[in-house]
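Would you mind keeping the following structure in view while I ask a few things?
Only a single protein chain was left out; the remaining protein chains are all shown in position.
Every chain is named by a letter (A, B and C) in the order it is written, and numbering of its residues begins at 1.
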């Protein structure tokens, strides 16, 4: 059983397919920053972690899920810091002998991730009046 | 809603990530030919289709699932002909606004695929005595 | 009426051929008649027939579907895509 956990600064770069010998199913989930948050146009999300607890909890979860579902491998990467709209902030790869346990593991992992792993996101809105805004250029500096 | 269906001769080549604007979740399932079938070592699977019914049923299923689950896109590719062990014979990409409907769609698609789409597989065993065997080299031709 | 049925995959292996030609005695035979005749003509197919479907001209049909002499008939069973 192979378990791999990564916290990555900024958007996750594209990753080649992840196949494990003897696995019949390779399932990948990618979470992409969507262009709106509660109806308001977004430019990015800022992800905050609490090192080293975040990575530790992520690893604990990964190992528990891999074991409970009898996976052959689980690999997870999550961004911290700023991730622009349209970019990948979360990737979960699950390798399993058959499809059923792989899909169940994926669902369970994401549900527990959202409850147990100390990760926060703050929206970065396009408009200056919004509750959170990106660090801006000095006034009048650009076009 | 974008739906794409392909029947491909031999193993599926690697495919770049498939992201759709406004989708928050991109889920990919890849089915890989496993090294054993009912405990017996395998060298490949031979997939048989029934053209054009196979592609037609695959498309019908893809469109139904995409609509029922409110997906933003669904792309499916399936091999026909021989696929060696360790190679990808089936790929399903699902793009959805949120994760839940994407995972549900994936599960439903694969369940119905296995019941409704005319596709058959025949194992190609390593040993000559097995029920199905690969076309072999002339006797004594090679080590 | 003489009809020819296409077989695929494991069912073609079990029957030892990719098409089976049968004579149906009923004056206006249906796919249900074909199902019964197939079990007689190729006993190794019998166990897989109840869970199989017929396609007529590349469309799934129910057992009460009438068969015409120029229909393309296919037995769709033991499928296993994915």
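We adopt the following convention: a contact is a pair of C-beta atoms (placed from the backbone, for glycine too) under 8 Å apart; a residue touches a chain by one contact, two chains touch by 3 or more.
Because the structure is a prediction, the values reported are computed rather than measured.
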Chains shown that the absent chain touches, full complex: A
Touch criterion as defined above, residue of A:2, A:48 or A:68 at the omitted chain: A:48
Residue in contact with the excluded chain [from A:11, A:31 or A:102]: A:31
Where the missing chain touches chain A, by residue: 31, 47-48, 50, 52-53, 56, 78, 90, 110, 113-115, 117-122, 131-132
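Here is the rule we use: only the chains that are shown with their structure count from here on.
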Farthest chain (mean CA position) relative to chain C: A
Averaged-CA centre spacing for the pair chain C and chain A, given as whole angstrom: 50
CA centroid of chain B to CA centroid of chain C, Å: 26
Centroid distance [mean C-alpha coordinates] between chain B and chain A, Å: 27
Set of chain B residues in contact with two or more other chains: 31, 110
Junction residues of chain C - those touching two or more other chains: 82
